[in-house]
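Note that this complex is displayed minus one protein chain, with the remaining chains in position.
By written order: A and B. Residues from 1 in each chain.
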Amino acid sequence: MGDSLSLVLFSGTDDKLNAAAVLVAGAAAMGRKVHVFLQYWALDAFRADRVLKDHGVAPEAGPEGAAAFQRHGGLHWGEILRQAKDIGEVEIQACSLSMDLLHLEESDLDPLVDGVQGVTSFYLDAGEGRIVFI
Amino acid sequence: MGDSLSLVLFSGTDDKLNAAAVLVAGAAAMGRKVHVFLQYWALDAFRADRVLKDHGVAPEAGPEGAAAFQRHGGLHWGEILRQAKDIGEVEIQACSLSMDLLHLEESDLDPLVDGVQGVTSFYLDAGEGRIVFI
Partner (left out) sequence: MGDSLSLVLFSGTDDKLNAAAVLVAGAAAMGRKVHVFLQYWALDAFRADRVLKDHGVAPEAGPEGAAAFQRHGGLHWGEILRQAKDIGEVEIQACSLSMDLLHLEESDLDPLVDGVQGVTSFYLDAGEGRIVFI
C-alpha cells in the first residue's frame, strides 16, 4: 500500500484539528509522506487571519470537556503542523471547490498551506496510500 | 490495495454529504469502483421523501458558514451522486441495522440506493480497497 498517509480535513474545530495534527506529526516523524486536503470548515480555519483564533470544540465535548481542552496547554495545532513540515514531508493543499464556496483566494490562507488543488489531483497525490477523513 | 474506494456515510448534514459526493464523483471519474454504505443519519437523508429537503450543516459552520453553503449554488449532492453513477461504477447500499433502527423499508429510499446489506457484505464488497468514514 505504500507508506503515505492522506488526510481529508473537513472539520474546523480545534479538538479535531489537534487530533489531525498529532496524526500528521506522528506519521511525518516516522518518515512517511503526508498529504493534507482542506475542505469546508477546516479550510476556513486555515485563513491567515483566523488560524490562531479560537475555533471551539465539538458540541459533544460539553463544558467539562471544553474546559479540559482549554487548560491542557499543549502546542496549537498550527504549530504542531509547522514542526511536522520541518521534520518530514508534509504537503497541505486547499480544495478548489471549497475555496470557491468560501470565496477565498490563496493569499487569504496561512503560509502553512502549500497550494490549491482539485479532488482528482488529491487522489493522484494520495496514490496507493491510505485516506483518512476527519 | 486495488483502486476501489469504500465510503461509510454516517452523517446526514448537507455539507458532509456534499463533501462525500465530491469524493465519490472524483473517484468514479478516475475509473475507480466506489462502494457507499449508508448508516444512521446519512441513511435517513436518502429517504425518497427527504433527499431534496434541507438537511442543515454541521453546527460548527456557524451562521456565516451556513449562509456561504446556501449561497454557493452548486449541484445538490444527490445530483452529483446521480451523475457519478452515470459515468462510473458506483454502488450505494443501505446498512441493514440502520434500516431497522429507523424503521425503513427499501421502498422508502430514493432510487439512488441500490439495496440493503449487512456489514459483512460491505466488507466483502470493499475487498482490499480503502475505507473512509464520513
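By definition in this document, a contact is a pair of C-beta atoms (placed from the backbone, for glycine too) under 8 Å apart; a residue touches a chain by one contact, two chains touch by 3 or more.
Here the structure is a predicted model, which means the values were calculated and not measured.
Residue-level contact of chain A with the missing chain is found at 1, 5, 15-16, 19, 22-23, 25-27, 29-30, 58-61, 65, 68-69, 72, 74, 130, 132-134. On the side of chain B, touch with the chain left out of the figure occurs at residues 1, 8, 10-13, 39-41, 44, 55-56, 58-59, 97, 100-103, 118-120, 122-123, 128, 130-133.
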